[in-house]
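For this view, one protein chain was removed and the others were kept in their places.
Lettered A and B in written order, each chain numbered from 1.
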Amino acid sequence: MSNSHLFLKSGFPRAPLQNGVGRYICQLQRITLKFCKNNGSSRGMREFIEKQLIDFAKENPGTVVYVKPRRHRTPVIVAEYLNGDREWHNCRNLSKEEITQWITLMKTQNGSSSSLRLRKMWHTDMPSIQGPWTPFTLKNPASNLVIFPNEELSKPLDVEKSATEKLIELFREQRLSEGKLEENRGN
Amino acid sequence: MSILKRTQQWATFARTWHIYDCTWQNPFDSAKVVKNHLMGLHKPIYHPMNDCGDHVVLINTGEIALPGDEWIKRVYFHHTGYPGGASWTLAWQLHEKDPTMVMKKAVYAAMKGNLQRRHTMQRLHLFPDDKVPEEILGNVTSQIKQTRVVPKRLDHIDKETLENFPAIMDYPKDYVLR
Partner (left out) sequence: MSFYFKTSRLLVSRCNSIALQVPKNVRNIKRWVAPTLRELNKRSKNVSSNEEIQKRSTFIEWNYNSEVFAFGKRLQENFNLVTLQRAFVHSSFITQEENRQKQLGIENPEIMLQDNDSLITAGQRLLFDYVTAFLEHSLPKVPDEGIRAFTTYLTSISNLAVISKNLGTFDLILSDNIDDLTLANTLLALIGALHESSGDEKTYLFVRDFICTQLNQKDLYEIWEISSPFESLRSYCLQNKLAVPECRIIGETAKNTVLSAFHVGIYSKKILIGQGFGEDVETAIQTASIKALRKFYGISDNMRPFDFRIKLENKYSEKVKLNG
């Protein structure tokens, strides 16, 4: 977050009205193209209106398009969304292609994205399918019957055998083999 | 908030009470383990900003074992704030005055650099022996494993085991046992 975002509204990415779960609704409600008929800065906008606007309107019957000529003013796009947002975009000296790109952006977003700082890039109301962790998760039920302090539970798990224990083991093995030897001799 | 969500939150952040037996344990190694439980570092939900630490009951702090010659070399410093108010106490002296103090200071020192440690220490309960009030013992539902095995004292081993213990070699008949 930089300083330029201090006065910006913040939020999480959300689809309005579960958009797309049932059917997808284009969130761009209406778009107003304002331009000048003879100023050079509106050249791209005029080209767009001449060559592409009709196709755009046919492809997107759900978006109302208004065209508003005005003298010696900068070309502007004003997009209005279903959530009530109104986005104003300056198109001074933009080419036809650039305007197409901006309009495509407005058509595909669900509100004025530039006026919202995203706190996180994801959001969910269902945090876990397995259920949240608790201290009781994966706990051995036998531990309910233990009387504390318990000597057995206190012992460390990863203990190597001491020299004494190894020695006793050796001794036992030796006695076993001796016993076998004597048995063999007896036979 | 529905009762399900409320109790789920309650259970996730429930404070468990652990017990730890300090008999023959190195207090500085133990402090690292105890600290993890006190601060809640052993939980998957741990985050420095959330308060999920557990309670730890330390018993038998009078039976701790300091490594090497720490009993006589380790010095605890205190200053009253007045001129000439400095004092240095050896570990064995401190242990004589209060058998829980060495363990307490070890845990406190293990959390160095943590602004919350004074509050976290409130969740530590120390007892010099195994006499713990019923009220506190009733809360305990978990035991922390010791850091090392408690060695068995020779006079605690029964006579039969001692007699049956294998000898590496026999003493010569004329060997004089002192």
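Rule of thumb we're sticking to: contacts are C-beta pairs under 8 Å (C-beta built on N, C-alpha and C of every residue); 3 or more make two chains touch, one makes a residue touch a chain.
Keep in mind that what you see is a predicted model, and the values were worked out from it rather than measured.
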Completion exercise
Considering the complete assembly, the absent chain touches shown chains A, B
Practice task
Return the single residue from A:T32, A:T74, A:Q109 or A:N150 that touches the missing chain.
Solution key: A:T32
Fill in the blank from the handout: Among the options A:L82, A:L153 or A:L167, the absent chain makes contact with A:L82
Practice task
Kindly note down the residues of chain A that lie in touch with the hidden chain.
Solution key: 2-4, 6-7, 16-18, 21-23, 25-26, 29-30, 32, 61-64, 66, 68, 80, 82-84, 125-126, 129-131, 134-136, 139, 141, 144
Exercise for the section: Spell out, residue by residue, where the missing chain touches chain B. Expected result: 2-5, 7-8, 10-11, 14-17, 55, 135-136, 138-139, 141
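Here, only the chains that are shown with their structure count from here on.
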Practice task
Please work out the Cα centroid separation of chain A and chain B, and write it as a whole number of Å.
Solution key: 44
Fill in the blank from the handout: As the complex stands, chain A meets chain B at residues 131-136, 143, 146, 148-150, 153-157, 159, 167-168, 171
Fill in the blank from the handout: chain B residues touching chain A in their complex are 8, 11-12, 14, 16, 19, 21, 43-45, 59, 130, 137, 140-149, 165-166, 168
